[in-house]
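A single protein chain has been removed from this complex, and every other one stays in its place.
Moving on, here comes subunit A:
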Amino acid sequence: MVSTLVTALRACVVTLVLTGVLYPLAVTGVAQLLFPFQAQGSLVKDEQGRVVGSALIGQGFTRGGYFQPRPSAAGAGYDAAASSGSNLGPTSQKLRDRVTAEVERLRQENPDTPGLVPGELVTTSASGLDPHLSPEAVRWQAPRVAKARGVAPERVLAVVNSHVEGRTLGVLGEPRVNVLLLNLALDRQFGRLASEPAQPMGAVTPE
């Protein structure tokens, strides 16, 4: 009994050092050597060289001249220190109310877009940090973005089309557009939007 417990303790220490210390340190060392950009969070910069986000993490956009991402349940919205989905089910009153409000907002902000609102623009993602939209949901917003920037819609659509990523190997996942990278491309192409105070978001309040 006692000898079994002693063996157990020694086995715990041995495996802990091997798998909990040596292994992650080895992976970190090699990863930092081979893939430093990815290991540090795939940070992207604007023309001035300022880090404006991660290529993998969605961020909030509220201004008309930018494409907007999906609604987010992470913290106060796109809080990348508090990832979360809404976890509301298909018989939830809260979910129905939220969708109704989102539809109304999108209709108001996009008066020139005919047709139904794409479902993903009124649903929250699983992580609350979804960096992507489907090409359809991006194109749906194009008239608003073009108008706000004062450029022809075709020119905006051309930038969108150059940012569509297809399925991996033609089979895996879904076609998509990275919203942050797309908005950065718009700024490069048509000039940066005149700065105005943006709404606060992503407040750092760990639960």
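Structure notes:
Just so it is clear, a residue touches a chain if its C-beta (ideal position, glycine included) is under 8 Å from a C-beta of that chain, and two chains touch if they have at least 3 such contacts; residues count from 1.
Everything that follows uses one rule, which is that contacts and distances are computed from a predicted model.
Hidden from the displayed complex is a chain whose UniProt protein name, among "Lipoprotein", "Potassium-transporting ATPase potassium-binding subunit", "TIGR02186 family protein" or "Peptide ABC transporter permease", is "Potassium-transporting ATPase potassium-binding subunit". Hidden from this view is one chain, which touches subunit A at 1, 4-12, 14-16, 18-21, 23-24, 26-28, 30-32, 34-35, 38-43, 46, 50-63, 66, 70, 74, 78-93, 95-96, 99-100, 103, 107, 115-120, 122-134, 167-169, 171-174, 176, 180, 183-184, 187, 195, 197-204, 206-207.
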